[in-house]
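Report on the following structure.
Here the complex is missing one protein chain, while the rest keep their positions.
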Amino acid sequence: MEKGIAITGMGIISSIGNNVEENYNALCFGQHGISFPEILKTRHTNLPVGEIKISNEELVKKLGLPKNHAFTRAALLGSIAGKEAIFQAGITEAELKETGFISGNSVGGIDKTEEYFQEFAKNAEIRRFIKAQHPGFTTGQISNYLKIHGFVTTISTACSSSANAIMLGARMIKAGKLKRVIVGGTDCLTKFTLNGFNSLMILSSENCKPFDECRSGLNLGEGAAYLVLEADEYIAGKQVLGRITGYGNANDAFHQTASSETGEGAFLAMKKALKSSGISSNKINYINAHGTATRNNDLSESRAIQRVFDEIIPEFSSVKAFTGHTLAAAGAIEAVYSLLSLKNNQIFPNLNFSSEMKETGLQPVLGLTSKNMDYVLSNSFGFGGNCTSLIFRRDEK
Amino acid sequence: MSDLRTRLKQSIIEQLNLEEFEVEDIANDEALFGDGLGLDSIDALELIVLLEKEYGIKLTEPQQGKEIFISIDKMAEYIEAHRTK
């Protein structure tokens, strides 16, 4: 049994709240953040999204950035979440100099590229956003804003990006390569992704219904979340919010975008996470499922869960109906929710569910539920077959 | 009638980048998926866009494609019956 890597801070912004407390309250009261796009300028105004109703201008003001900044929306959201996490962990400026930063991000600053694609040639003012297209640039903006000067990298494995960032951070601390590292991810709504998922015909025109027999696709969302991970030698006196005890990464190797029917990648990721935690599957008290509400994912994930947990399937739910699918940020956002579950001994509900899938007969948790918990498993799966599972554990005093 | 089939073949070759194929290589009753032309689920989504763009036919469920994209003949029949442009 692994003691796990200590988590000493967390920060989040999503369509259900601008910080941890607001997110927690919304989860408890079942207040989802799904609405029609207002900030994102798109003709698809009929597609529900998990949009954060704060404009870039307001976010810039909140962060106190200079006029000629080159922050993408993902960088703005990431900076807000990162700041909250660092504040909670009480990391000093001196410590930040050798702190690492590992961020998951999928489309970087494509929001700016799509806005300025035809303008770059005409307007020299905006050319500072040319480099901003690439995810590494967004990561650099956040790390500079947060004054982090250690090892900085970006992981881009589509919807499992930030889960992999958390995994890498935990591995680097375990291997003694870093003392502390800020891990997580960020992604914003863009026309690019909205039209992309729409062309795949996996966006729902109603609020998404994870694990429901009549699920009709996902809602895209946006947000950012980061955790502060610290090696045990450096956490004297700090509150430990929870620990990462296990992680597993596998590839489905089935299709560029679809998951295999048996959920092979998901199955392997969960198995590996259990193995690296050194626990058997019956120790898991709750599964924070990927549950995007597409026909394909939810069936494939359910089958994988059935295969891993056999007869006794723990309580599970997907929070995608609250936030929408926040792509690269999803793993980190749900890591924060998993830690909130552990801290408060509560399972957050799977909204909009009415009937079990006929193939599996599985029912997620439908209302806010109290339960004593030691271990939470959180799944994140993405395009390219990238599947990652993380296991969080209550800190033992 | 046969014009529609020929145009359909040309569009499919172009849209799906079937560089190795000529219009004559595709038989009207040949299976488009599986053992025939060897198309896959990504191609099916491309064909749905093609139907909407060129013939004004809007499918809302990817599943619907399965009954339409069986062969050039079947596709042509469906287009004749449902086209809006």
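Letters A and B name the chains as they come in the text, with residue numbers starting at 1 for each one.
We adopt the following convention: contacts are C-beta pairs under 8 Å (C-beta built on N, C-alpha and C of every residue); 3 or more make two chains touch, one makes a residue touch a chain.
Here, contacts and distances are computed from a predicted model.
Chain not shown in the complex: UniProt lists it as "3-oxoacyl-(ACP) synthase III", one of "Sulfate ABC transporter permease subunit CysW", "Na(+)/H(+) antiporter subunit G", "3-oxoacyl-(ACP) synthase III" or "Chitooligosaccharide deacetylase". Touch with the chain that is not drawn comes from one residue among A:Asn18, A:Thr154 or A:Thr186, which is A:Thr154.
Among A:Ile13, A:Leu76 or A:Leu168, the one in contact with the hidden chain is A:Leu168. Residue A:Thr113 is the one among A:Asn19, A:Thr72, A:Gln88 or A:Thr113 that touches the chain not shown.
Where chain B meets the missing chain, the touching residues are 15-20, 38, 42, 45-46, 49, 52-53. In the full complex, chain A touches the hidden chain at residues 42-44, 105-106, 110, 113-114, 117-118, 120-121, 124, 127-128, 130-131, 133-137, 139-140, 149, 151-158, 164, 168, 171-172, 175, 177, 191-192, 195-200, 249-257, 264-265, 268, 382-386.
Following the convention adopted for this analysis, only the chains that are shown with their structure count from here on.
For the pair chain A and chain B, the distance between mean C-alpha positions equals 38 Å. Those residues of chain B that touch chain A in the complex are listed here as 41-42, 45, 48-49, 61-62. Residue ranges of chain A in contact with chain B, taken from their complex: 199-201, 255-258.
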